[in-house]
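All protein chains but one are shown in place.
This part shows subunit A:
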């Protein structure tokens, strides 16, 4: 299996719902706690596994606003794993999820320097590296209803712009979406083979205009029709 996410940039409105759902689930989850430094003070800064960046692309009149959720891409060729000196970072053979063993991480930051996607954040209290687990503590949990065995960000997304699944399975929803919507990886030229895939905005619909004939200038141009009330 190759588990990962599809993110639909056609419908993401940048609401940050996925980011706080992630924070909420994972602070008590297997990778947690996700600590927050100065939570009520100057420059509050905590460990997040998923952040939304909003960009304006190009200048007026061609500019467009893009909302870009970013979390671990669970790369096939994960440099963060290769560089880890303690063996804390690893990629699971069975499903491709990249994880950090909190008992082995010494917080050296090498992995976060190796990651071009900015997906890893050092916990300010624990001193260990935190990152997206694809909610490994949800997706296999038989005690959860089947519909809820997915990452917290996917369950919560108000525009349903996030889809979770197996990219190895050609019939999975994620594989179909990538095919149908010409899904794109981020910075594929770097060679990390990211699994998470982004769907570009759809083409804009074209609506026909009502074909008009004669123009009325005054009320006299209107003729009463007999229409029963």
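Here, a contact is a pair of C-beta atoms (placed from the backbone, for glycine too) under 8 Å apart; a residue touches a chain by one contact, two chains touch by 3 or more; residues count from 1.
Keep this in mind: contacts and distances are computed from a predicted model.
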Protein name (UniProt record) of the chain left out of view, among "Molybdopterin oxidoreductase family protein", "ABC transporter substrate-binding protein", "RagB/SusD domain-containing protein" or "Cysteine desulfurase": "Molybdopterin oxidoreductase family protein"
Residue among A:49, A:81, A:132 or A:195 touching the omitted chain: A:81
Residue among A:12, A:72, A:115 or A:195 touching the omitted chain: A:12
Subunit A residues that touch the omitted chain in the full complex: 1, 3, 10-17, 19-21, 23-25, 27-46, 48, 54, 56, 58-60, 63-67, 81, 87-88, 90-95, 99, 101-104, 124-126, 133, 136-137, 139-143, 146-149, 152, 155-161, 164-166, 169, 171-174, 201-202, 204-205, 207-210, 212, 215-219, 221-229
